[in-house]
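The complex is shown incomplete by one protein chain, all other protein chains being positioned as in the whole.
Note that the chains take the letters A and B in the order they are written out, and that residue 1 is the start of every chain.
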Amino acid sequence: MNVVDKIKGQLSSKKLIGIIIGIFLTWFIVAFLVYPNLNLLKLTFFADGRLSLEPFQKLLHSSRALKSLLHSVVLAVSLVVTVNIVGIFLVLVTDYFDIRGAKLLRLGYMTTLIYSGIVLVSGYKFIYGDHGVITNFLVQLFPSLDVTWFKGYWAVLFVMTFAVTSNHVIFLSNAIQKVDYQTIESARNMGASTFYILRRVVFPVLKPTIFAVTILLFLTGLGAVSAPIVLGGRDFQTINPMILSFGQSVTSRDMAALLAIILGVFTLLLLTVMRKIEKGGHYVSISKVKSELKKQKINNKLANAIVHAIAYLLFLIYVMPVIIIVLFSFSDSYSITTSTLSWNHFTFDNYAKLFTQASDFKPYLVSIVYSAVSAVIVVILTLVVARILHKYNHKLSTVLEYAMLIPWLLPSTLIALGLIITYDSPKLIILNNVLTGTVWILLIGYVIVQIPFTLRLLRAAFFSIDHSLEDASKNLGAGTFYTLRRVLLPIIFPSIMAVLALNFNGHLADYDLAVFLYHPLFEPLGIVIKNSSTDQVSVDAKAMVFVYSVILMIISSLTLYLVYGRKAK
Amino acid sequence: MRKPLLIVLSFVLSASLLLSGCASTNQANSGEGGQAPGKTTSADAGKDGTKSLVVYSNSLSDGRGDWLKEQALANGFKLDFVEAGGGDIANRLIAEKNNPVADVVFGLSTINYENFKEQSLLEAYKPVWASEVAEGLNDKEDYYHALVKQAIVLIYNSKLFDEKTAPKDWTDLWKKAEYHGKYDAPSTFGGGTTRAVLAGILVRYQDPNGQYGISQEGWDEIRDYLKFGYHQAEGEDFYANLASGKTPFGPMWSSGIQSREEQYGVKAGVVKPEIGVPYIVEHVAIVKGSKNLDTAKQFVDWFGSAEVQGEWAKKFSSLPANEKALEAAPKDIKDLDASLKTQQIDWQFVAKNMDKWIEKIELELLP
Partner (left out) sequence: MIEFKNIEINYGNFAAIRNLNLEVKEGEFFTLLGPSGCGKTTTLRSLVGFVTPTSGSIFVKGADITNVPVEKREISMVFQNYALFPTMNVYENIAFGLRVKKMTKKQIDDEVRDIADKVDLNDEQLMKKVSELSGGQQQRVAIARALVLKPSILVMDEPLSNLDASLRVQLRKELKRIQKAFGITTIYVTHDQEEALTLSDRIAVFNKGIVEQAGTPYDIYNYSATEFVCNFIGDINKLAQPVLEKINLQSAKPFDLKKAAYVRTERVHTALKDTGKDFIQLKAKVVDIEYFGLYTKYAFDIDGAVIKNIEKEDGMTIYSIGDELDLYLHSSDIMQF
C-alpha cells in the first residue's frame, strides 16, 4: 500500500512539473511570439477598428520603397546563388579535396565567425573603398578608375557573399565529413570522374544541409542592413534601413510594420517552397561500416592548380579585412581618416584609452552580458522544448514546434516593432508591466530571434540520440530527471556548447535589433560602433571603433576556441 | 571536455550576475515600476551628495557633453547622457512615454517641445532664470524654457567661393546647375538641423489644399533639392567634404561653425537669404514621470542660469536665450546673429506636420 501511495505521489508531482512547464511555455508563446505580432498587424491595418489600406496606398506611391523591396529580394536571391557557390567551394577545399595548407585556409575562412555586421563591412571598405589598399593599387594601374568604384549592388553582393559563409563552414563541413567514403570509392571503382562523384554521390548527401543553410541565407539577405547602408550608395538601398528609420518615428510605424510584414510574406513563401523541395530529400546512410572520408586528390594538374589558386585568393579576401582592422586599431586618427598605414603613425593610445576609460569599456560589458544571458536562456528554453518534442509526438507537440518557429517567419525588425508597440503600455499578460524603456526588452528580443535556429540544432541533437540509451538508464533505476541530466544532456553537450557559442558571438555586435530595443543608458557595442562610424563624431571615436572590433574578434575567437578548438586537439 | 564547460559556465554565471547588477542600476536611475524604492532614493542622493540624472539631448557634440558633465559633477549632478539626433531623441522620448528613462531633456527645438507638451510628456516647472529669457521664447505654461538660439544656415567654403559666387538662397542650390552635386543633401532625417532646413524650405509653399499643407510646387522643390545634392556615404563628414571641396555647400547650426573652422582650418561663409534663416530655439524641460524630480529642478535652475549659459556661450560660441548670458557670448556669434534676418515660420504648423513630411520625403521624394 505504502509503495503504491509513494508511486502515486511521485506521479502527481511529475504531472505538476509538467503542468507548470506547459503553462509557462503557453504563456511565453502567447506573450512574446504571437500576441505582439498580431497586435502589430492589428495596429497597421485596423488602426481605427476597421480595415485601412492607407499604408498600402502610401507604399504603392513610393517608388523608393518598392525599389528597396525589390533590391532586398534581388539581394537575397543573388546571395543564395553566390554564397552557396563560394560556401560549397570553401568546404570542398577544406574538407574534401587534398589542398595544400588546408588547415591554414580553414582558419582564414572561419574569420567570418568572429566578426560580422558593421565591423566586417567597414573592414572591407578600408580595403576596397575610396582610399582602400586595393583601390590605391588599381588606380596606379588604371589612373582613370573612379575611386568610388566599390559601391552599389556588386559591392554589396561581394561583401555579403564572403560575409555570410559561416553556416557553410560550420554545418556543411560537418555534413561532408559524414559522407560514407566507401560510396566514393565504389563510384570511382565504377569509373566515375571526380566531378561526377561530387555531383552524384557527395552533393545528394549534402542536400538537406544545403537547404537548411539556404533558408538562413535568404533571411540574411532579406534583412541586410550594414552592407547596403555602407556600400549600397544611392542606387542600391535595401528595405531594412528604411524600416529602421520608419520604425523609430511614432507616426510612421504603420509603414515600418507594413514593410516588415511584406518581408515576412517573402520568407513564408520561401519556407513553403523549400519545404516542398525538401520533401523526400532526407535519407539515412544505410552503411553499417562507414569509413572515414579521405581527402581527394585532384588528378588533373591544371584543375588542381586552378583550385589551389582560387582557394588562396579567397583566403586573401577573407583575411585582409581582419588584418586591416587590427593594423588600424594601432594607428592614430590621421592614418584612419586618410586610410594610410605607416610606422610613424603606430600607437598604443587607442588601447590605453579603452582600458583607462570606463565609459569605453562599458559597451563590452553590456553586449557580453546581453549575448551571454540571452544565449543561456534560449538554450535552456529550447532544451525543454526539444525534449518535449523528442519525448512526445502528438498534435500539441507539433503545435509547440511550429509556434517556436514563428520568429523564423518574421524579420527581426518586425519582432522588435511588435515588442515596442505592444509593450509600451501596461499589458495584463506581462502583469501590467511596461517593457519599452527597460533593459529587459532587448534581452527578450534576443531570446526570441535565437529560438528557431537553436531549436533546430538542439532538436536534431536530441533526435540523434539512440532511444535505447534512455531506456537503459531508466532500466538501471534512474528517474526521468537523472536520466536527462546524466545521460541525455552529456550526449548533446557538444551541440549545446556549439549553439551557445554561435548565439553568443552572433549577438555581440548586433545592431539591427539593438537599435530598436536598447536601453539608452546601456548602449550595446553594435550601437556604439555604428554611432562611432557615422559622421559628426570625433576622429578619436573612429579609432575606437577599430579597437572595439579587435577586442570583439578576440572575444569571439576565444569562445569558439573553447567550444571547437579543444575538441580538435 | 570538462574544463571548457567550467570556464563557460562560470563566465555565463558571472555575466548574469553583472546583468542583474546593471538591471538594478537601471531601476535606480529610471525608478522602474517602483520595485526598488530604496535604491531610487539612494541614487537620488549618492554617497558624496552627488545626484544622478539621465539627460537626453542632441546638443552634446563638439565637446559640449564632456564639458557639461564635468561642470555638473562639480555642482553635485552626476549626468548620464543619451545622445542622438533631434528627431531620434524626440521619437525615443515619445516611445518611452509610459516608462520614461530620461529625467531632463534639452536641445532639440520648439517643434519637438510643442509635440511633447501636447502628448503631456513634460512636467511643468518654472526655473529661477525664466524671467531672464528674451520675450516670447519660453512656453507660457512653463513646460519648457529656452536655452539657446540657433540659426540654421547654409554655409560654403570661403576659400573656393565668395559672397558673389556662392548661392544667395537654398533654392539656388538646385535651381542653378552650377551647384548641382556640390551641396550636401540629407539622406536621413532624424537630425534637428535637417528638419529645420526642410521646414525653412517647405513653409514657403504653404497651401491648405496641398498634401500635408504644402503645395505640389513645394514638394517638387524638395524633390529637386534631394535630387541634385550629394548624399554622404556612411562614415563621411560634411565639414570634411566642405573643406576638401567635395561638397563646398551645406547646412550648419550657427554655434557649430567656429569649432569646425578651427578643426579643419577652413573658414565658412554664411549665406544670408532675403527671406531670412530659420532660427530654432533649444529648450530644457523636465520629463514627466521623472523619479528624480527635485534633482531635475535643481539641475534646470543651475544649467539655465546666466552664469552657466554664459560660460557655455563663450566655450561653444552659442547664442544664449538668457539675456544676461548674452553679454558673455563671443562677439563673432553676436555679429553673425545681428547680420541674419529671422525667417518667419509658423512652428506650430511645422510641429503638426513634420513627421508626415519626413515620411513622404523618405517614401517618395528621396532619390
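Basically, a contact is a pair of C-beta atoms (placed from the backbone, for glycine too) under 8 Å apart; a residue touches a chain by one contact, two chains touch by 3 or more.
Just so you know, these numbers come straight off a predicted model, no measurement behind them.
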Chains on display which the left-out chain touches in the complete complex: A
Contacts of chain A with the absent chain, listed as residue ranges: 7, 10, 466, 468-469, 471-479, 482, 486-487, 490-491, 493
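We take it that only the chains that are shown with their structure count from here on.
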Distance between chain centroids, defined by C-alpha means - chain A, chain B (Å): 35
Contacting residues of chain B [partner chain A, same complex]: 1, 3-5, 7-8, 11-12, 15-16, 18-19, 22-23, 26, 29-30, 32-33, 54, 56, 61, 80, 82, 87-88, 91-92, 94-102, 188-190, 231-238, 240, 355-356, 358-359, 362-364, 366-367
Chain B contact footprint on chain A (complex, rising order): 58-59, 61-65, 122, 125, 151, 229-230, 233-234, 242, 245-246, 248-252, 255, 337, 365-366, 368-370, 372-373, 375-376, 420, 424-426, 433-440, 443, 493, 497, 500, 519-522, 533-537, 542, 562-563, 566
